[in-house]
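Just one protein chain is left out here, and the rest sit where they should.
== subunit A ==
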Amino acid sequence: MTSTPFPSGAISQVSGRTVVLRGNDIDTDRIIPARFLKCVTFDGLGAQVFADDRSEQNGEHPFDRPEHQGAAVLIVNRNFGCGSSREHAPQALLRWGIRGVVGESFAEIFYGNCLALGIPCLQASSKEIEALQTAAEAAPQSSASISLEPAAIKIDGRNWDLSMAADAKNRLLNGQWDATSQLLQQEQALQDTAARLPYMQGFVASR
């Protein structure tokens, strides 16, 4: 588990050692099996991340390998985080120590959940991901760094360009990834929107 503070404020870069998890379509049931969702806080989830995959691999899972303990940068493949909307999945990764994820693609709900926690998810092509996974695996002890602007990752002295959706990047760079206060600023617009929706008036007011 990590002693690194949780994300706060503006986020422009993430640095730390890497952990590579290969495979397409890794779903959130694998990231955190459903039995661990029986909880009313997220606090204990760090130890349970990938519980079943780890037990199947008997200590050889990347999240169990000694060289990856304390890693902050996760490198994955295609459609990572598909399936269940459980925020418990990025919460478990966060509590294990992950602060940034790089992959070929991400499932949408997972991506949004990561953003809401201040975990940037950046992308590169399938070939580039393959190459940077290989580079990361060859240098598990060296610290990698992700920057958001320009979107890139540096591993063992080599720089790789990444991509990131503009709105997510802006929200992280501006420290507005935690949306609540921003949403509450639009008081008049919220009232106006509710007023123009016929179902909000029980379909009785004329439009």
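One rule holds in what follows: contacts are C-beta pairs under 8 Å (C-beta built on N, C-alpha and C of every residue); 3 or more make two chains touch, one makes a residue touch a chain; residues count from 1.
In this section, contacts and distances are computed from a predicted model.
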Hidden subunit of the complex - UniProt protein name among "NADH-quinone oxidoreductase subunit NuoE", "Biotin-requiring enzyme", "Branched-chain amino acid ABC transporter permease, partial" or "3-isopropylmalate dehydratase large subunit": "3-isopropylmalate dehydratase large subunit"
Hidden partner chain, touching residue among A:125, A:159 or A:186: A:186
Among A:24, A:69 or A:147, residue touching the chain not depicted: A:24
Among A:33, A:46 or A:140, residue touching the chain not depicted: A:33
For subunit A, the residues touching the chain missing from this view: 23-25, 27, 29-30, 33-35, 37-42, 52-53, 55-56, 78-79, 82-88, 90, 105, 107-109, 112-113, 116-117, 126, 165-168, 170-171, 174, 176, 178-180, 182-184, 186, 189-190, 193-194, 196-200, 202-204, 207
